[in-house]
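Input: one structure, supplied below.
Each chain you see keeps its place in the complex, though not every chain is here.
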Amino acid sequence: MRPMDLNADLGEGFGVWRLGDDDALLGIVTSANVACGFHAGDPTTMRHVCDVAAARGVAVGAQVSYPDLAGFGRRYLDMAPRDLTCAVLYQIGALDVLARAAGTRVTYVKVHGALYSATVTDEGQAAAVVAAVAAAGDVAGGLPLLGQPGSVLLRLAAAAGLPTVAEAFADRAYTPAGRLVPRGQPGAVLTDATAICAQATRIATTGEVVALDGSVVTVTARSLCLHGDTPAAVEAAMLVRDNLLAAGVPLRGFSGA
Amino acid sequence: MRPMDLNADLGEGFGVWRLGDDDALLGIVTSANVACGFHAGDPTTMRHVCDVAAARGVAVGAQVSYPDLAGFGRRYLDMAPRDLTCAVLYQIGALDVLARAAGTRVTYVKVHGALYSATVTDEGQAAAVVAAVAAAGDVAGGLPLLGQPGSVLLRLAAAAGLPTVAEAFADRAYTPAGRLVPRGQPGAVLTDATAICAQATRIATTGEVVALDGSVVTVTARSLCLHGDTPAAVEAAMLVRDNLLAAGVPLRGFSGA
Amino acid sequence: MRPMDLNADLGEGFGVWRLGDDDALLGIVTSANVACGFHAGDPTTMRHVCDVAAARGVAVGAQVSYPDLAGFGRRYLDMAPRDLTCAVLYQIGALDVLARAAGTRVTYVKVHGALYSATVTDEGQAAAVVAAVAAAGDVAGGLPLLGQPGSVLLRLAAAAGLPTVAEAFADRAYTPAGRLVPRGQPGAVLTDATAICAQATRIATTGEVVALDGSVVTVTARSLCLHGDTPAAVEAAMLVRDNLLAAGVPLRGFSGA
């Protein structure tokens, strides 16, 4: 059985505000996508997540974003490529020094929100992110980019010689073509815990998923993205983890942190 | 003759706004205190300063600040020690990755504005900064702190085993006790280029300065802080440099970058 | 029986983040201290609170703060008086136009967090706030300032001819001198709902409170400040309201909105 990584967005509070239960999720996932201050995440919160991640052997990744606290990085921002490259570098470096102070390192990068969506298709913005990750990497072999299989971002990263890691979603419906059903369409988000667990386990054990129309499509993924912004989501994440373990899937980070 | 370092605050624009002539100053100084985004300095500006500094062999230092763009870091902010430590680490890391992308490194730290003033006497805030600098340093021997001789900050840094570098000011008047005359008092700031050059050269060659009352006091400094936020200031900085060279003072950074 | 106002801090989320249950509190209080974007509160959240307040006949007040989202306005910031005056004006105006769009108006001002604490004793900052409130008021008679009795802020406001409204706290212990026991001291914050209700009712019906040492002191207040940032706090606020009504206290805003 091939190992599976579990990743989740963490440290997405800011100042007094919290989003999700970071400590609970850090007991479940193998990779923590830590917000770096541009869509969420102040330095103290970043340090706390790194401390707990280090203590639990969870890999720390830089979850980089457009600079937009008010919009939580969910709004497209038309940044010039050089500005985007420098902004991504800035976020990676800021998190990395906090991770090192906590006894660990940034071992991968994932893009957040509207930047995630944009870099699925936008060559310019994807290239700007890849340039940053390539420049950031003093790790042997370069920092891996975790993202959506088939995206322009992963294609350009691979072309630049960076490791890429494909992720799948336990709680998102897929089209017959193996794409995510866009949010907002009926059935796009799975909310039933049993269905979420079944999809997670099927992806991990067979590399397949049942699409929205009932057809079976191939979804190759080394990592599963979990959500944890509600108590129910944390509960579901725990169930996914337990079901995967029961099915004999080894849960293991991809980044060798 | 002992070597002297020339440092100046650089990269203090933000977005479309500029403050001072970075490129001109990078032709004069041996150490660049680069703003890290909290009082000034966006990622693209930081990268540009690092690029030019790397090309000219100027050392890059992290000029860290309270988070206060609107106040340019000049207003005291009562930050909790842990928040301050994490904020300083964040800034150092953000600049360091941009410096590395430019082919150089952060080789020292200097505190800015109201944090500079506070850490002259405030044990809690000084200790918080020292904790950050100590944690940031994967450089052999630790990152040096550049600051005011006699300050609590340098005392605590030395006690923590960090290298410390004392700076003096060519354009600030000194008290008979060897302290800076507070801004706002008559004569606190020298504006005559000849007087500024004379003070710089005397500090560099004899370790002495003529205080406001005419007495001669000892001012030991390995670095001189220059200002460059006006065309006249850049002009004065050039004159200081030329006078020091004419007096046979070797101009050399302290950080071995 | 003299009427009593119930005020609470509202709209203290930012973007995706929430703090407390605004809608629940708007069913309890008679005056809403609405965050204006400097310590919390984005324009959309401000508008929503104004909409609900207007629908329920709750008065809208501007809860003005230092500009410090990362610190939630809880950290002292050494602002120059003119900057502070302009910042307070800015916040009042921003909220007022959103309130007017919702069919209501800003009818009072309350200062938040570290600015609240500072203006209890700091003449310069208190005078700066008073100057703003005086300048903002095109309401006949001026905008009332809601605050701590005995504070420099209310004294200067009264001297400037502004209406002032004294508030008391149901969940804070008082000293024998009638001051708040500083947070952090043992017993400073009441957590038992019965004790909170008893203190609220006693203040409203007799103008007295039992101090921490058991003595009875006079606390004159036209408004009681309630907290609502936890489910338990909302529960306690409802109990306070119900107990006051049962004791025959008319609950009525002070600002005539």
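The chains carry the letters A, B and C, assigned in the order they are written, with residues numbered from 1 in each.
Convention: a contact is a pair of C-beta atoms (placed from the backbone, for glycine too) under 8 Å apart; a residue touches a chain by one contact, two chains touch by 3 or more.
These numbers were taken from a predicted model, which means no experiment stands behind them.
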item	value
Number of copies constituting the complete assembly, 3 shown	4
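Please note the rule applied: only the chains that are shown with their structure count from here on.
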item	value
Interface sides of subunit B and subunit C: same vs different residues, half threshold	same
Size of the rotation, in steps of 5 degrees, that lays the CA trace of subunit A over subunit B	180
Whole-Å separation of chain centres (CA-atom averages), subunit B against subunit C	43
Residue list for subunit A, restricted to those that touch at least two other chains	42
Parts of subunit C lying in touch with subunit B, wherever the complex brings them together	67-68, 70-71, 75-80, 83, 114
In the complex with subunit A, residue positions of subunit B that touch it	37, 42-44, 46-47, 82-83, 86-87, 89-98, 100-101, 135-136, 138
Subunit C residues touching subunit A - in the complex, by the definition given at the top	13-19, 42, 69-72
